[in-house]
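Reading through the structure tokens given below for one structure.
All protein chains but one are shown in place.
Chain IDs A, B and C follow the sequence of writing; residue 1 opens each chain.
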Amino acid sequence: MRVAVLGAKGKVGQTMVAAVQAADDLTLSAEVDAGDALTELTSSGTEVVIDFTHPSVVMDNLKFLIDNGIHAVVGTTGFTDERLAQVREWLAAKPDVAVLIAPNFAIGAVLSMQFAKQAARFFESVEVIELHHPHKADAPSGTAARTARLIAEARKGLPPSPDATSTGIEGARGADVDGVRVHSVRLAGLIAHQEILFGTEGETLTIRHDSLDRTSFVPGVLLGVRKVAERPGLTVGIEPLLDF
Amino acid sequence: MRVAVLGAKGKVGQTMVAAVQAADDLTLSAEVDAGDALTELTSSGTEVVIDFTHPSVVMDNLKFLIDNGIHAVVGTTGFTDERLAQVREWLAAKPDVAVLIAPNFAIGAVLSMQFAKQAARFFESVEVIELHHPHKADAPSGTAARTARLIAEARKGLPPSPDATSTGIEGARGADVDGVRVHSVRLAGLIAHQEILFGTEGETLTIRHDSLDRTSFVPGVLLGVRKVAERPGLTVGIEPLLDF
Amino acid sequence: MRVAVLGAKGKVGQTMVAAVQAADDLTLSAEVDAGDALTELTSSGTEVVIDFTHPSVVMDNLKFLIDNGIHAVVGTTGFTDERLAQVREWLAAKPDVAVLIAPNFAIGAVLSMQFAKQAARFFESVEVIELHHPHKADAPSGTAARTARLIAEARKGLPPSPDATSTGIEGARGADVDGVRVHSVRLAGLIAHQEILFGTEGETLTIRHDSLDRTSFVPGVLLGVRKVAERPGLTVGIEPLLDF
Partner (left out) sequence: MRVAVLGAKGKVGQTMVAAVQAADDLTLSAEVDAGDALTELTSSGTEVVIDFTHPSVVMDNLKFLIDNGIHAVVGTTGFTDERLAQVREWLAAKPDVAVLIAPNFAIGAVLSMQFAKQAARFFESVEVIELHHPHKADAPSGTAARTARLIAEARKGLPPSPDATSTGIEGARGADVDGVRVHSVRLAGLIAHQEILFGTEGETLTIRHDSLDRTSFVPGVLLGVRKVAERPGLTVGIEPLLDF
């Protein structure tokens, strides 16, 4: 499979160039960055493009790729509902082309949330602990808040997690996110970690995700590259590719 | 729903009697043990029977239940392929009756294995650590060995977990179960615990199950009671009921 | 060593009777409970008494033991400063007698706190997570609050743990106990657990204590029995016996 990287000189782009070169089943067909002509993608016989560029150029990139029948795996941010609608409209005219846009390619993070949703209805109690470096401005983390909301949604109709707390110190029981308690630890030496704890009388189930550096998106992007063509049209998030 | 317990005086049976009584949506219709007539089940209008009895009587119980149109949720052990075939034959004559036979009703354990299978293909590395009290005779535990085999099956075709170990002390790298390393810790103070560790460059995902006492089967059995009627015929294991 | 149990018919007392009987180096000399004469202790040649009785009788017990030259290991609660002063006064008249009074005999809990104090000055950051069953009324737990206070005391003069949190949801960052953040998780299936997390750029150190049942005081009491005679006078807490 012939794969090109758009935004090839950026930090993430360079990592993706190296990852494509290292993969036995993929061939790096082109490295394109600001100032290069997009026609390098067509002239090089590229089948799939990885786009980690900028919100200001990504729509132009996608228009070109779709028009030229090239599939896209996109990690660039800034996709509003309007932008997604526009991409869908372009794709409607090219029914064989596939575009995957994902806000998070870290498979461990995505699986964590999937498993949390699946487990949510089968336990009496659930809480979330997220642990990050002390330079983080928000508490809880966006991922933890989203995880808690997904769990709350999946538990709709069930009684809340039992909690007999009647006295104590303010804040001890964490933040309340749609009825799910979320605790935020900030500690020098940590990077980005999350534990989802489920419990019922006699047993607990813990799903822990540790993200140690920024390369953790690589396997998710490569999965996207290998599978994108199987899903013509627009796919948002890598969850549908984790076919189990 | 009218629910009876077979084996009601056994340790597990007593726990199930209490659990049915505590559930708002279930009515305990009968408690039957050795020496009692099975006709108590029909005369009491029982819709679902929970059977935690003994391999020597469970087949007779099932014949009676199926003949009388009563659904069964069975935790009794000793089901060989022949026995399962016999149950299926009896059920063929009664297409509305449902029987659920499960070797393990602990939802946390079952979900752990499901998640392990789902995650298996998306990470470079996987290992299993199981931790038990020091009175356990086998190492690794049956659950850990089964988990490792399920993971190995799911990873078929993928390269093995990377491992550069070239020197060391025998046994350090654990047991090899179909290519998956399994480590067995035996420690006073522990009960039954298992961690499945997945890793890829930059991130790890850990699924941990802690089983603290024998009541952990209760939610799984009640789930079976509530859902068994939706699945006429024979169902083996509670996995199909965890519909996600 | 001849050892008697006072409060021998209570739940804890029975456990201690069994523990003394099981120990090769100890002989159970008497089992005394409410209604029995304390003179059974002297007539049986008892050298050390284990007292798990009641605040209403423990002072009378101690007076008798000290007067008769019998060492005591006491887990009974309710020792105010006045009571401790009284015990010291009685002991002043009997310089060979030793009394050990401890609020917590669980060695793991005591070591956790010792280690926390020792580590406190060597890391930039520290936080405490305590996790308990959902029937607990107070949050944080008394042990966690005490641990946080000990750590704060040990860190006096050092800058606070770094924390850049500027936005978020109330409670996410836990309770503030003398400047140390404490998080309280309440989850069905848990018993009593505590993690103390220390971190500095590039490394973290975690001390975790899991208390699974009430027998965890046994080794601490036996340690007290074996060592109490070496420390004539009053000793409060088992820390001084953990001689390292």
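A few notes on this one:
Note that in this section a contact is a pair of C-beta atoms (placed from the backbone, for glycine too) under 8 Å apart; a residue touches a chain by one contact, two chains touch by 3 or more.
Worth saying up front: this structure is predicted, and the values here are computed from it rather than measured.
When you scan B:35, B:95, B:157 or B:171 for touch with the missing chain, the hit is B:171. Annotation: of B:45, B:189 or B:240, B:189 touches the absent chain (contact as defined above).
Touching the missing chain, out of C:95, C:157 or C:202, is residue C:202. Here the missing chain is touched by one residue of A:1, A:84 or A:191, and it is A:191.
The residue from B:79, B:123 or B:217 that touches the chain not shown here is B:123. Take chain C: the residues that touch the chain left off the picture are 106-109, 111-112, 114-115, 117-119, 122-124, 198, 200-219, 223, 242, 244. On the side of chain B, touch with the chain left out of the figure occurs at residues 123-127, 129, 131, 134-140, 145, 161-177, 181-190, 197-204.
Remark: the residues of chain A touching the chain excluded from display are 189, 191, 210, 212, 216.
Quick note on the criterion: only the chains that are shown with their structure count from here on.
Placing every chain at the mean of its C-alpha atoms, the farthest one from chain B is found to be C. Distance between chain A and chain B, defined via averaged C-alpha coordinates, is recorded as 33 Å.
Averaging C-alpha coordinates per chain places the centre of chain A 47 Å away from that of chain C. Averaged Cα coordinates give chain B a centre that lies 39 Å from the centre of chain C.
Contact of a single residue of chain B with at least two other chains is seen at positions 210, 212, 216.
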